[in-house]
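All protein chains of the complex are present and in place, except for one that has been dropped.
Presenting chain A:
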Amino acid sequence: MSEPEIAPRKRFLAENPSALRFIGCLALFTLGVTVLSEGFGLAFLSTSMVKILGMTLCLCLIAVAMDVVWGYCGILSLGHFAFFGLGGYAIGMWLMYARTEGIVVQSLAAAPIPPTPTEIENAIATQIFGVVGSNELPFVWGFAHSLPLQLLLVLLVPGLLALIFGWLAFRSRVTGVYLSILTQAMTLALSLYLFQNDTGLRGNNGLSGLQNIPGLLHLSQSTLAIWFFWASALALGLGYLLFAWLVSGKFGSVIRAIRDNEARVRFLGYDVERYKLVIFTLTAVVSAIAGALYYPQAGIINPAEIAPIASIYLAVWVAIGGRGRLYGAVIGAAAVSLSSSWFTGGGAPSINLGFYTILWTDWWLVLLGLGFVAVTLFFPRGIGGLFDYLVRKP
């Protein structure tokens, strides 16, 4: 990042030691995972574990974005996972297209007559869309052949959606729970739309095989896993710094003021709606970047990922981790999503009570709910709030 006109980075970090500490912890964690990984080090961590950790870092990044929009600016968006999913779809389209293209070209190479570009395209379309009974490439795949264009769409599609949605909602002064419901409706609508077979994104099949990166097929998954882990760590680090800088200065002061009393901020001469729009759109774009890094590690994306419940989970992570402190969001997202995959992935042993066996796949949500209630009751400032007791100044 090069922002020469802002306060020098040194001073920003000196005044925000928590950002520096976070970057330090993240660097140590990255180093530790690298050393222990199967692809690069002692093979203590399996490739699937490295992938889970890399995906967790992406979830931490969207949680940080959520904390900025909710914890700092007071907009309880229940739609940020839609932007995450759109980012995933945008990169997934290129991954799937380019890989299918490779396969098609290879198989047609043996044909007696060299295939025309149209034939290749038709073959790709049949390969990808045969599953939804189509053999034509929908127009939304117009850029799917190009990685740079598709990367641009990772930013543009969620960014524009957030910009238009936010402009309409904030301009009408929709706030509080009504805004939450509106964002939830947007997410639901998008998810239902994507579930349809004729929307050009393979309906409920979603996009799959995303873990195979075209051009890097000679590399093993264990190597790719650690590469994506590094990319995710880098994105989280940069995103964290960006948001820490954003909320530290006068801008942070204004958005916290908007959270606490937006009418008063208007009478100070600040155009509250524009601030909200900037925050909403920027966090949506960062969420999309997180999604674009997440799904190549997950390998598959389908409309269920965008379901409203995902965005609600996001709010739960941030609430459990502690709102209004960026590291809190990271702690919440990491703790909850990792325990979720431990409990629901068969990691946690079932408890046999004799008359009843507690299967964690069924009971995890109950546990999460109880945990949420407990945190709300006993640590209203979240897990991250516990640090306040450690560094309390006299």
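By our rule, contacts are C-beta pairs under 8 Å (C-beta built on N, C-alpha and C of every residue); 3 or more make two chains touch, one makes a residue touch a chain; residues count from 1.
Definition applied: contacts and distances are computed from a predicted model.
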Complex minus one chain; that chain's UniProt name from "Acyl carrier protein", "Proteasome subunit beta", "Urea transport system ATP-binding protein" or "Dimethyl sulfoxide reductase anchor subunit" is "Urea transport system ATP-binding protein"
Among A:227, A:270 or A:342, which one is in touch with the chain left out? A:270
For the full complex, which residue in A:135, A:172, A:253 or A:350 touches the chain that was left out? A:253
Can you name the residues of chain A that touch the chain not displayed here? 3, 5-7, 246, 249-251, 253-254, 256-257, 260-261, 263-264, 266-272, 274-275, 278
